[in-house]
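Other chains dropped; remaining ones untouched in position.
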Amino acid sequence: MIKVGVVGATGYAGEEVIKILVNHKNVKITELQAVIDKEEPISDIFPALKGKIDIMCRKPDPDVMAKNVDIVFLGLPHKISMEVVPPFLKAKKRVIDLSADYRLDPETYKKWYGMEHKDKGNIPSAVYGLPELYADKIKTAQLIANPGCYPTGIILGISPMLKAKAVKTDLIISDSKSGTSGAGRKPDLALSFCEVNENLKAYKVNEHQHKPEITRILSDVAKSAIDIVFTPHLIPMNRGILSTIYMKLARAMDTKAVLEIYKNFYKGKPFVRISPEGKLPQIRDVVFTNYCDIGVKVTGDTLIVVSCIDNLKKGAAGQAVQNMNIMCGFNETEALA
Amino acid sequence: MIKVGVVGATGYAGEEVIKILVNHKNVKITELQAVIDKEEPISDIFPALKGKIDIMCRKPDPDVMAKNVDIVFLGLPHKISMEVVPPFLKAKKRVIDLSADYRLDPETYKKWYGMEHKDKGNIPSAVYGLPELYADKIKTAQLIANPGCYPTGIILGISPMLKAKAVKTDLIISDSKSGTSGAGRKPDLALSFCEVNENLKAYKVNEHQHKPEITRILSDVAKSAIDIVFTPHLIPMNRGILSTIYMKLARAMDTKAVLEIYKNFYKGKPFVRISPEGKLPQIRDVVFTNYCDIGVKVTGDTLIVVSCIDNLKKGAAGQAVQNMNIMCGFNETEALA
Amino acid sequence: MIKVGVVGATGYAGEEVIKILVNHKNVKITELQAVIDKEEPISDIFPALKGKIDIMCRKPDPDVMAKNVDIVFLGLPHKISMEVVPPFLKAKKRVIDLSADYRLDPETYKKWYGMEHKDKGNIPSAVYGLPELYADKIKTAQLIANPGCYPTGIILGISPMLKAKAVKTDLIISDSKSGTSGAGRKPDLALSFCEVNENLKAYKVNEHQHKPEITRILSDVAKSAIDIVFTPHLIPMNRGILSTIYMKLARAMDTKAVLEIYKNFYKGKPFVRISPEGKLPQIRDVVFTNYCDIGVKVTGDTLIVVSCIDNLKKGAAGQAVQNMNIMCGFNETEALA
């Protein structure tokens, strides 16, 4: 039985990590921490957990955390995570960081997040925790940079075609639509019910901070510099990201041929499902699951890919547990199927 | 042409007052103020207003406001309004206050709002702005205490039976369901989309600050002390309040007879509509209108009344304009029909 | 390993039974049937099930079903179930019927459902499947009448007080609010998105067909005839029922004393959770779980009880599986925790 802890236990991602881990047969949650006004049982904060886990949620204390756990999940805002990671690494704990703090090189980080990185030394050793691409490195990683929600669905949707050199690389568009939990659990007028409900908007068009993460990984897959046009939209629903991706085929190919590329690429990957020809996935197929469902359609020389995930599962907490399962040699699907 | 201004122009009620008044043929909006970081055209804050009204929204300045307008609408939080009202009254302006600050006597106010009232002197002259009950006093009022959203629908739903002495007064229950805009436009985790959507809760059960306002007016109607049990609920929709009211009949009476009481009580009142026997109103019938729709059903000795309003129209801004129309001798329905 | 089948596999309740049972370690789904145009894998109908269960969903054939399973779940509309139950009983299969067809005596059934019952002979042997009240009978039952969604939450919310003779029985009101999946999965204009969203209504006020089921069971608990006033409301959310119940105390009692009654009544019941004093449950605490959460508040001589369930879990499929667990001697919480 491995002991795990969560810092940031009261955010949406932290809550989700807890909900998954209470059903995990190989681990036990031994420490929960969050920036809170008063310490209280986690089941008072989230009554849904009552009867499943009733330990206290305490204020952040890295020493206590390090003493009580083998693996730490960090469900913290970016810019905060990098202050907490170093002590855990020093204490030889394995860390799964759900923030963006270890996903980019220091220069790119500064450009997109607007500040000098405070823990540059640990960035090189961080492994990008997308198991479908980097499972081997994840096995032995001490520090996991768990992917962002948009990047997860988009990278999984594009990678097979880049790897197969089957699309032109000068025009890739991802028109992405996200449920509201992707923005985190915080008081914010722009996220209030009446502002989001019965509304719809594009935001941070091609300027979203997830863009450099996407292009970094896609470039690694393609072995050449890849740029994309990325338009995020906010949708009046709680969970889920659907990305509609447009690519230009490098050579004539029908839907069936494209599907073969995807099926081969994801053979043996338990959490990617490819829709049969003529069907496209929708959010209801993946919500509350760790699946990424992908469907494709060729029209002329244009390839349209639709990729769906639950942003809190495959796009955050589920993927974090998937990484832990790989790191610890557990069944990759334990507590996630 | 009467000149009007709005303080608190960026709140939901303020926004709604503006949207109504741009279509009002007897008034012109000449001054808009709100607590904002930088002054900008109101149509930049609410792009929906572009092309309809483009004047600046400025930081609060009572002197400027008093100089530029004949009537002021106050869409401010309670506890703030009472600091702004006195200077306007002194400047001989007429004031329609949408907050709770002038709806209760000072002692009750202190008990329910937790602080000493700062403008006790003006409370006695404030007229409760429910036109269906107090139109005569409203005509000549200088200061209107515009009713709360819950009280509007509940008082209109109960008053006819109290007036007719047709119900027992020892058990009146209002089980009320409100859309989320009733809570105001502000950053608040409890009002964020993911907390409200796909959720439903009772809150402040029988302890909501609108309760003393309801009992005060009902007691005035009944000419005896009336208490009620009042349970508010938060509903995942933007606008609308539906109150399901339970009363015990004082004497045997069928649905038809009760309907007669309601129809007589509201004869000539343009904004109350009584549903025909066998039908009950729903939110979609009243949303974006100034109507209060009321339906009734007798079962045994129990009377069930369903009352529906749009909380931002009849429950706030629409009623405020209705009051202004009465105060100024305009057509009561101008800009509201 | 027990073999189970579902008739009506494509309805919301049927879908939910399947989703629960694929995670159940003691059973295997061996047959799925539904009224469908063409037979296809259940994972084509519900892509979310892909990779979890891929057997065919076939057109209804009781003989085939009876041959292939030990227990049958019926997720059929009322009036249809009673045509399917007799052959299964004759074939010595155990049946869990999620419809209303075996919950009432034939006369009451006729009055509320508008037709002569077609299988009167089997009604007396049907056991009402509310485990918190009837676990002993459920163990040996061959035919379970699985409770309705409204009745589950309301009966659990009222029973402790009736049993304790702590409330007056001449006035019990349940103001109930239900998510839309409670109405079933069918084309119906009144259930279409644009009619339900941003709307709210009371319907079938005190005339809902679940009323006689509620009063029958409450009368059994109280050992005297109990009537209630029951107002259902349709809420713009997918899942969940919150009932706000009003009762008159028979003797003075504070919230703490009432809570004791509830805690004692539900001691050892794994799926009822009582909220601590000062807190009330909300839908988000129970959605996607099999819990019924209950909170109480005394104000004067009025007791307000708030009861929350997920209508598809504790209100239908989850409770059906809970019944199966008890019938088969499995852990009561297997696949439900």
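All chains are identified by letter, namely A, B and C, in their written order; residue positions are counted from 1 within each chain.
Keep in mind that, in the parts below, a residue touches a chain if its C-beta (ideal position, glycine included) is under 8 Å from a C-beta of that chain, and two chains touch if they have at least 3 such contacts.
Computed from a predicted structure; not experimentally measured.
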Given 3 placed chains, full-complex copy number: 4
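Here is the rule we go by: only the chains that are shown with their structure count from here on.
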Copies chain B and chain C touch via same or different residues, half shared test: same
Reference chain C; chain at largest CA-centroid distance: B
Superposition of chain A upon chain B: rotation angle, C-alpha, nearest 5 degrees: 180
CA centroid of chain A to CA centroid of chain C, Å: 37
Distance from the mean Cα position of chain B to that of chain A, given in whole angstrom: 45
Averaged-CA centre spacing for the pair chain C and chain B, given as whole angstrom: 40
Residue numbers of chain C (touch at least two other chains): 198, 282, 284, 287
Residue numbers on chain C that touch chain A, as the complex places them: 47-48, 50-52, 198, 270, 273, 275, 279, 281-282, 284-289, 291, 293, 337
Residues of chain B that touch chain C when the two form their complex: 171, 173, 175, 177, 195, 197-203, 205-206, 229, 231, 233, 235-240, 242, 244, 246, 248, 280, 282-284, 287, 297, 299, 302, 304, 306
Interface residues, chain B side, partner chain A - complex: 12, 180-181, 185-189, 191-198, 236-238
